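Just passing along the structure, written as structure tokens.
Only one protein chain is missing; all other protein chains are in place.
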Amino acid sequence: MLQTVLDAKPSEETIAARDTTLAAYHFMLRARQLDDKFAALYRAGKIHGGVFLGRGQEALSAAVGVSLKKTDVFAPLIRDAAGRLAFGETIEDAVRNYLGSALGPMRGRDGNVHRGKPLEGYFPMISHLGAMISVVNGALFARRMKGITGTVGATCLGDGATSTGAFHEALNQAAVEQLPLVLILADNQYAYSTPTSRQFVCADLADKAAGYGVAAHSVDGTDLAACLKTVGAAVGGARAGEGPQLVVAKLLRLCGHGEHDDSNYVDPKLKNSPLGRDCLKVAEELLVREKWADAADLARWRHEITGEIEEAVARVRREPAPDPYDEKWLAISSQHLTDLHDDDAGS
Amino acid sequence: MLQTVLDAKPSEETIAARDTTLAAYHFMLRARQLDDKFAALYRAGKIHGGVFLGRGQEALSAAVGVSLKKTDVFAPLIRDAAGRLAFGETIEDAVRNYLGSALGPMRGRDGNVHRGKPLEGYFPMISHLGAMISVVNGALFARRMKGITGTVGATCLGDGATSTGAFHEALNQAAVEQLPLVLILADNQYAYSTPTSRQFVCADLADKAAGYGVAAHSVDGTDLAACLKTVGAAVGGARAGEGPQLVVAKLLRLCGHGEHDDSNYVDPKLKNSPLGRDCLKVAEELLVREKWADAADLARWRHEITGEIEEAVARVRREPAPDPYDEKWLAISSQHLTDLHDDDAGS
Amino acid sequence: MSITYLEAIREAQARALRDDPRVFIYGQDVGAFGGAFKATKNLAKEFPGRVLDSPISEDAMVGMAVGAAIEGLRPIIEMQFADFSIVGFNQIVNQAATLFWRTNVPCPITLRLPFGGTEGGGPFHSQSIESIYAHYPGLVVLTPATVEDAYSMLLEAVAIDDPVIFCEHKFLYYHLKAEKLPSEALPIGKARIAREGRDLTVVAYSAMVHEALEAAAELAGEGWEIEIVDLRSVKPLDTDTVMASVARTGRLLCVGEAWPWGGVTAEIIARVASEGFGLLDVPPQRLNAKDTPVPYHPNLWMAHRPTARAIAVAARKILRR
Partner (left out) sequence: MSITYLEAIREAQARALRDDPRVFIYGQDVGAFGGAFKATKNLAKEFPGRVLDSPISEDAMVGMAVGAAIEGLRPIIEMQFADFSIVGFNQIVNQAATLFWRTNVPCPITLRLPFGGTEGGGPFHSQSIESIYAHYPGLVVLTPATVEDAYSMLLEAVAIDDPVIFCEHKFLYYHLKAEKLPSEALPIGKARIAREGRDLTVVAYSAMVHEALEAAAELAGEGWEIEIVDLRSVKPLDTDTVMASVARTGRLLCVGEAWPWGGVTAEIIARVASEGFGLLDVPPQRLNAKDTPVPYHPNLWMAHRPTARAIAVAARKILRR
């Protein structure tokens, strides 16, 4: 009898879990569909330069985004469309950056995954792998110096990027300063075409944590529920003052390095292993199993998002492209310094 | 009865241990006295630039030198006078480099601890910390490619230098390639004035090994016998094909960062702790205890070495200094490239 | 048959591997995958154990090349993009470049840097940083502009006993084709007259040679004969050939795709002004990229770098003086 009542009335935690999972799923779905659209635009020759997708990594990425507050700091990487959306980026801005709109966050100066709004705590990556971590450290350090408490800074990295000196210096720096950094490693088995066996020798990337004196968390990156739980715990730990947190997620990149890459080097055994599961499918099964959504819901959401994306693309394509004659060709902000003398030095 | 016979006739191992220890001690003593001489010359204003001593680190450094074969590769760092001598450097060459003799290994072009003979497997450090490790990797890689087996490459680093990206990239590279690298970390509690608490957070630098998938060895760096054993085992492991070996020695730098530094920042507690023991004294006690030497021997050796050093200094001071007019001001070896056109471009 | 600039680079590496057992290639994804641009396609299979994938560790990649060079090998290091070579900058300029001078031991390594702008490349996949390397003593910096030079200069780079920064232009990879590989070539250190003319000397290198040629063709229609010097190598610089050309034309325009402050165009003008002042009938001029990062959007990118049109405009100004 008591049992029946409990079953009928879900606990607060269950409600919270449902809401978070649904929210995260929505960002995953939006990211997947957005990525698909970029891939289509790429194939149609409508995008300048490369297109880099997060297919197979949406669960992890969305978990990061939904675990953060808007007042936190987030420096996503190439496969983080889901996390970006969850952190507050609009579909429109993502499209603008890929199409090089003058109204986009980077005004056509930088493109594709290189986008962000630093003053909103959303840091735009430079390409050099590992370089963003210490920048996040700096923001966290500054906030502490300014007396702002409770901020967390999260940034994402691939298995391959752990081989960079920048990764090492920055994670160590965060540990020495005991900063609330959450460093998420997406171990997706390859760095471009290079398998992890040519990248590191430790059994698990989480083995690196002890050497830095930071907490480690491991998670199945194909499992949204697990990602939410683990990333949530890591973010919570950082927020509670427990110092840097290293999260290692195992998964498989379900696309090429970029859309120019057919990724025929990926071992079929991996594709057929649990790592090769599509996290979006896994999440949908969870929603259905928990009765948080049914097939009709899923179809409707898909449809709605498609509409939103198509509309955004149509709108952005009417936006102005950057105009070289309007452009201020000036890389420093102190205009008085260049006004003074430097007309151009032969440029 | 049997016991007495055994006592009277030391085992082969005991003899080998004695010989190795005595050899290592000799290099320690030579290094200490050489360093003292450089310090004296520095105070007398006879040396250009800085003087960097290995006081307190001779046991570790000598252990590295005596554990290597002449056909191995060795890239010492600033505090390795003992290891250099053990690897085959002459006192004369060390003096030449400090006095800038034109006959020295660097011909006055580089000075003090920046010396070596690359073609003899003795690599001269550049100043940028961590940068020599991957160079050693390259030599080991090349030898393997050429089919040369049984080579080991050793290089030394301080606690502070573990914070460099170069350290990380290179140790990881050695692990991925499974090179016979022996990386010796002298954790001497300070990087210049900076205590290890501002440099890393892990309990022990050996904790880093697991993250790289390499073997770890810890040792009391003030204890020659322990250093010989541990470094010997690490070198043996590398030679036996067991991949990179990380040796972490704890000790204290018993001098300033350089001779310009009075090191008044060193915590007196550390000086009075076991870490603050003078490894040379510890080694002498061992020799006396084991009856491998007595006070008279020690005094005689000291005296002999003093003579050797004084003689070398006197000789080197008569050697020519580099002559700018004789100097070939050319940084590339392909002279035909510069002969062709570049007279000087304003130099 | 025809062969692209990119294929020529592959062929040169195949030949270097074939002819010299000391050669090996090390870089990200250069193995089975054949490299981000496919410049090492099939080489790992053809030369087992000699074409190796590296971790994403540019610093250690270069350091390891130096160590291998000391031991007598002749490594070729592929940087995935020139822009990422900056992560290995310390090992390049302080380790590799100083080795010979400090120790008398040569350092024969070749660093292949896919460089220069392409449409949509953006700030971190488009840089022209040849001048950064040329400023440091101890490095040879090459900038081939033709398929033939890409081939022969890469072979010569591997043979040279010094660290070579081999700047291969990504824009030329697929755009540029030749009938066949060359059997002989100008030696490194000699510039080439890419087009003869008597009215103006345009000094260029790498992709800019082709923009200059296009401009020259346009100006020919207006009756001007432009001489184009393709530097081929920016360090060493063949001042003699430049000077001889300026002696003929009396006018000089230097064109580079790099940023304007310092660099190749400044160096050329400084040399001609100080050593060949009397040869100049009018002030020497230069044309560089703008002093900002390289923009992503093609509209901006095409305004950022010198183009045939911009060269023609600059040339006309000089010609009319």
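Think of it as A, B and C in the order they're written, each chain with its own count starting at 1.
Everything that follows uses one rule, which is that contacts are C-beta pairs under 8 Å (C-beta built on N, C-alpha and C of every residue); 3 or more make two chains touch, one makes a residue touch a chain.
These numbers were taken from a predicted model, which means no experiment stands behind them.
Asks: Among C:Arg22, C:Arg50, C:Arg102 or C:His210, which one touches the chain that has been omitted from the display?
Replies: Only one listed residue reaches the unshown chain, and that is C:Arg102.
Asks: Hey, which of B:Gly65, B:Gly83, B:Gly111 or B:Gly237 is the one touching the hidden chain?
Replies: B:Gly111
Asks: If the hidden chain were put back, which of A:Met28, A:Ala81 or A:Ala139 would touch it?
Replies: A:Ala139
Asks: Which one, A:Leu34, A:Val51, A:Val176 or A:Val313, makes contact with the chain that was left out?
Replies: Only one of A:Leu34, A:Val51, A:Val176 or A:Val313 touches the chain omitted from view, namely A:Val176.
Asks: Applying the definition given at the start, please give the residues of subunit B touching the unseen chain.
Replies: Contacting residues on subunit B, toward the hidden partner: 47-50, 100, 106, 108-112, 114, 126-129, 160-161, 163-166, 191-194, 198-200, 265, 321-325, 327, 329-331, 342, 344-347.
Asks: Take the complete complex as the reference. Which residues in subunit C touch the chain that isn't displayed?
Replies: 83, 86-87, 89-90, 93-94, 97-98, 101-102, 123-124, 131-132, 134-138, 235, 237, 258-259, 261-267, 269-270, 272-275, 277-278, 280, 282-286, 290-293
Asks: Hey, which subunit A residues sit against the chain that's not shown?
Replies: Touch set of subunit A with respect to the missing chain: 105-107, 109-110, 114, 116-119, 123-124, 126-128, 131-143, 145-146, 165-166, 169-170, 172-173, 176, 330-334, 336-338, 340-342, 345-346.
Operating definition for what follows: only the chains that are shown with their structure count from here on.
Asks: Quick one: report the Å distance separating subunit A from subunit C, using the average Cα coordinate of each chain.
Replies: 36
Asks: Indicate the whole-number Å distance between the mean C-alpha point of subunit A and the mean C-alpha point of subunit B.
Replies: One centre to the other, that is 45 Å.
Asks: For subunit B, which residues are shared contacts with two or more other chains?
Replies: Only 165-166, 169, 172-173, 176 qualify.
Asks: Can you pull out the residues of subunit C that are in contact with at least two other chains?
Replies: Expected reply: 54-55, 57, 59.
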